[in-house]
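A protein chain is absent from this complex, but the other protein chains hold their places.
Our next item is chain A:
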Amino acid sequence: MSTTAAVEAIDLVKHFGDTRAVDGVSFVVPEGSVLGLLGPNGAGKTTLVRMLTTLSVPTSGTGRVAGFDILAQPTEVRRSMGLTGQAATVDEILTGRENLTLIGRLYGLPKKYVRETTEMLFERFDLTDAGDRMAKTYSGGMRRRLDLAVSLLAAPPILFLDEPTTGLDPHSRSGLWAVLRELVQEGTTLVLTTQYLEEADHLADEIVVVDKGEVIAAGTPTQLKDQAGRASVVVTLTRAADLDRAAELMRSHSSEVHIEVGSRRLTAQAGGLGDMTRIAAVFETSGIELDDLGLARPSLDDVFLHLTGHRAEDAQDPTNEGVPQ
């Protein structure tokens, strides 16, 4: 198993005037893995991606993409990666196919390859019929898929996605997730930024949480959730009449039991799976009928709240990083 780094950020710093958009960020993305850069608006995610993809020059620090230094070998970096999302875009006046022709010419790819690959990608992204229409007539989801097709034309081993699903409806979002998972299976390394905790949880092998330009946590989704606090066992009873007795049974295993009468639900702090099986066994012998019993881990939203003291979604920073001013 190769553990070569596909992408490395080495103490990256970017200041815009007095604003420290990125303030010393380092991480390593092993080849073939998915890194999720998670953080609220204005956290510095887009600026990080712009630096790693050579669109923006770091104030200090550097990075490597496919082993090439972003400062010393920008052309090699550009040959090795694709970029899609907020910071890169499609030409609305051109048709879908013309967009790929344009990019193919700029890569200097053989015409035949561009033609064939375009049809293949359009087939895959369900754009074949819309291929000869101007991109400005496309829906949000189609536009993202076209953007992705453009980024994949040169088959880059590394793909940067800046908020790939922001503004998409749930259906388009899950469609895009499926495509991204396929790419990962084919061996593509992904670096994606997202404000959606669910998205990072869903796609990423490793998550780097950034807030105000700094890394505030890093790890696998599971590790991060464990950091935020312990899991809890959630029991839903069939009959409300059993609530008191069930609560007593659970108290013998956990000091903190929370009762929700309306939904007949009891929540007990637990250490993990072991506690859950023990509580399950107790109910088994008690004769109390259960609708459901399970282990609830804290969501990434809880993780964020725990790490930053504010929720991810309502952390609106006035200095939006999308378009650096």
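The criterion applied here is as follows: a residue touches a chain if its C-beta (ideal position, glycine included) is under 8 Å from a C-beta of that chain, and two chains touch if they have at least 3 such contacts; residues count from 1.
Criterion: contacts and distances are computed from a predicted model.
Not every chain of the complex appears here, and the one that does not is recorded in UniProt as "Transport permease protein", selected from "Transport permease protein", "Acetyl-CoA decarbonylase/synthase complex subunit delta", "Hydrogenase maturation factor HypA" or "tRNA N6-adenosine threonylcarbamoyltransferase".
The hidden chain makes contact, of the residues A:Lys45, A:Arg78, A:Arg145 or A:Arg173, with A:Arg78. Only one residue from A:Leu55, A:Ala218, A:Ala247 or A:Leu307 touches the chain missing from this view: A:Leu55. From the set A:Ile10, A:Val28, A:Leu102 or A:Leu307, the residue in touch with the chain omitted from the display is A:Leu102, counting the whole complex.
Summary of contacts with the chain left out: across A:Ala154, A:Leu180, A:Val215 or A:Val234, the touching residue is A:Ala154. Residues 2, 4-6, 16, 31-32, 50, 53-57, 64, 66-68, 75-76, 78-83, 86-94, 98, 102-103, 105-110, 113, 117, 134, 150, 154-155, 157-158, 186-189, 324-325 are the ones on chain A that touch the missing chain.
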